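So that we are looking at the same thing, I have put the structure below in structure tokens.
Apart from one protein chain that is not included, each protein chain of the complex appears where it belongs.
Here is chain A:
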Amino acid sequence: MATTQDTLHAAADGRKLNDPAMLKRRYAAEWRFKAYGLGALGIALFFLVVLFYSIISQGWTAFLQTNIKLDVALNEADFQDADGQITEQSIRVADYTKMARDALQSTLGLESPTRPEKRDLRGLLSRGVDVQIRNKIESDRSVIGQTVPVWVLANGEVDALIKGSIDRNTPEERRQLNNKQLAWIDKLIAEGRLEKQFNTGLFTYGASSQPETAGLAVALIGSFFMMLIVALVAVPIGVAAAAYLEEFAPKNTFTDIIEVNINNLAAVPSIVFGLLGLAVFINFMGLPRSASLVGGLVLSLMTLPTVIIATRAAIRAVPPSIREAALGVGASKMQTLFHHVLPLALPGILTGTIIGLVQALGETAPLLMIGLVAFVVDYPTTPLDPATALPVQIYMWASSAERGFVERTMGATIVLLMFLFVMNAAAVYLRRKFERKW
């Protein structure tokens, strides 16, 4: 700051402006200023690195899950109902938890475990084990009567121990796993029966209160439905609106109002769109809460300005000579638009669409308003079924207290960022590939 004043003072004092000491100060100030700029940029990029590092370092373990291999004895007697028949019903109600525990017990060579030991054994297995074994039998009934090896989920605490977030050295009374359980785990590891495997459950399970059986399937399907609705609603309307505004609209108050509206809508906080969805789609039109249809509609309204602005830019980039040539050979304005301008603007429109979809995919706040924060276990089959969305699932897991969910939350974030990355890369690729210089 001082330098220019110095310059003036110097001039007033009759000192020379190129006085070496003064020049040195001015150049130092120059250097400092440049360093501030570079430093600011450095700080911003440093934040970016820290952000990604903290998410990836805490989240990548979510893609692995500890499993235990059990040799489950499937005795026919366990599946028979009162009449000695094996029916679908009797298979459904068989006591799989006990089978799993017995299998674990015999694997560990325990003859007659005491009651606390039984509880400790159960503590090694996930509560979702019964479903895993049942699915195996329902897919192939012929295994009944045999002893089959099944990889089942280990309990969340065991998973935490294997991944190193439970310290073996903490005193037993403050540790979630006791010494006996640790010894069993070590034995299982030594026999190659306990190991980390790729976590397919993360992508196939729905909501669960146990971290090891909680997955993203419902959220992925919900987000997919919503993206589909945004693509079907926002894109046609957005392109049509942009085409009208660029090619047909006369300059009058009506079109001015539309333009101002579009610009303002682009800056309205997303949560306000959630209020709109709640009041109009749910309260007034009576659409179901928690449905991805409502979410998709709200996101469509939210992305509409993005699509319109991008499409307008793309249409504007088509040189007027193309239009004039088409009009010159007798095409109508509508034919010029649909036969020439829009096809030439298509890459730009596509890029804008993808950017709109990216924005919609990452949006959370309006979806909280319309009840997509739901505990949904079953896969949604239509957009009217209760569902969640990927970022909403992250929010819900982030609010869960259990340790296992922190890892899942970060894992889900990685999945979300991957999707966004791929979509953005596609947008960049399209732009590069079809970019035209007129």
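Everything that follows uses one rule, which is that a contact is a pair of C-beta atoms (placed from the backbone, for glycine too) under 8 Å apart; a residue touches a chain by one contact, two chains touch by 3 or more; residues count from 1.
In this text, contacts and distances are computed from a predicted model.
J.: Choose one: "Fumarate hydratase", "DNA-binding transcriptional regulator, PadR family", "Monosaccharide ABC transporter membrane protein, CUT2 family" or "Phosphate transport system permease protein". The correct choice is the protein name in UniProt for the chain not shown.
T.: From the listed options "Fumarate hydratase", "DNA-binding transcriptional regulator, PadR family", "Monosaccharide ABC transporter membrane protein, CUT2 family" or "Phosphate transport system permease protein", the omitted chain resolves to "Phosphate transport system permease protein".
J.: Using the touch definition from the top, which of A:V129, A:A207, A:I229 or A:L276 touches the missing chain?
T.: From the options A:V129, A:A207, A:I229 or A:L276, the contact with the absent chain belongs to A:L276.
J.: May I ask which residue of A:L232, A:V268, A:A325 or A:M418 touches the chain that does not appear here?
T.: Residue touching the absent chain, from the options given: A:V268.
J.: Identify the residue among A:V143, A:I322 or A:A365 that touches the chain left out of the display.
T.: The single option touching the absent chain is A:A365.
J.: If the missing chain were put back, which residues of chain A would it touch?
T.: Against the left-out chain, chain A lists 1, 3-4, 17, 26-27, 29-30, 32-34, 36-41, 43-45, 47-48, 50-51, 54-55, 58, 236-238, 240-241, 243-245, 248-249, 257-258, 261-265, 267-276, 278-280, 283-284, 286, 301, 304-305, 308, 332-334, 358, 361-365, 368-369, 371, 373, 391, 394-395, 398, 406, 409-410, 413, 416-417, 420, 424.
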